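Read through the structure below, which is laid out as C-alpha cells, and then see the notes.
What you see is the complex with one protein chain gone and the rest in place.
Moving on to chain A:
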C-alpha cells in the first residue's frame, strides 16, 4: 500500500487527502521510505484541512523526527503533551527518539516512566525487555517477562523469552526454571516448538554439567530431555533431512540422543 502511493501522481493523492481519505498512512509511509518532500506536502495539506487536530500535530512532530530535527521534535511533543498528558503515542515517540539518538539509558528511563502509567501495554514491556537484553541486563529483562507472563500467561512467546533469559543468566536455579518454561512453551504450542525443544536439551545438559550427575531424582528430567531430542529428530527428518546427522551429533555433544 505504501509503495502504491509513492508512484501515483502527487495531485491525485493530495485530492484524496483533501477529501479526508487515508489521513495517517500516506504521510507515515512517505517518512518511512525517506521521501520527506512528499511527506511535507501531505502534512501541509492536512494542516490546512484540520488546523487544530491533535493527530496532525503528531504527524508534524513525526516529520521533524524523520528529518532528524530532534530538539524541534522534542519541543513539539512536549507542547502536545501539555494538552494531552495521557496520550500513549506521544510518550512512546519520546522513547523512540531517545533510542534513535543512541540515548539508550534515556530510552529506558522514559519507557519505565511510561509503563508506570500504562502498565498494560505489552508491546512496551517487550520493547523494554529487548533493550535490556541488548545491554546484557538480563535480570531486568527477566522482570519484564515476568510481568508479561503474569498478565498473559498463555502466550508461549513470553515463556520462551523468559526461559532464554534465565538460561543466559545461568546458575542451577535459573537453569531449572528455564527448563520449566521451555517445557511450558512446548505445552502451549502442541509439542513442536523447535526453540523450546532445543532449550530443554540445552538446560538439561547444563544442569547435568553443574551437578555432575549428583542429583539422583532427575530421572524424570532426563526423560523430558530425551523426549525433546526425539521430537527434534522426527521434525528434522521430515522437514530438514539434510541436517539430521548434524542434529544428531549436536545432541550427542549435549549427551542426549535423538
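What we mean here is this: contacts are C-beta pairs under 8 Å (C-beta built on N, C-alpha and C of every residue); 3 or more make two chains touch, one makes a residue touch a chain; residues count from 1.
Following the convention adopted for this analysis, contacts and distances are computed from a predicted model.
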Per UniProt, what's the omitted chain called: "Signal peptidase complex subunit 3", "ER membrane protein complex subunit 8/9-like protein", "Tetratricopeptide repeat protein 29" or "DNA-directed RNA polymerases I and III subunit RPAC1"?
"ER membrane protein complex subunit 8/9-like protein"
Residue of A:65, A:147 or A:235 touching the missing chain in the full complex:
A:235
Residue in contact with the excluded chain [from A:54, A:122, A:180 or A:195]
A:195
Where does chain A touch the missing chain, residue by residue?
100, 102, 130, 133-136, 138, 161, 163-165, 167-168, 194-195, 198-199, 202, 235-236, 239-240, 242-243, 246-247, 249-250, 253-254
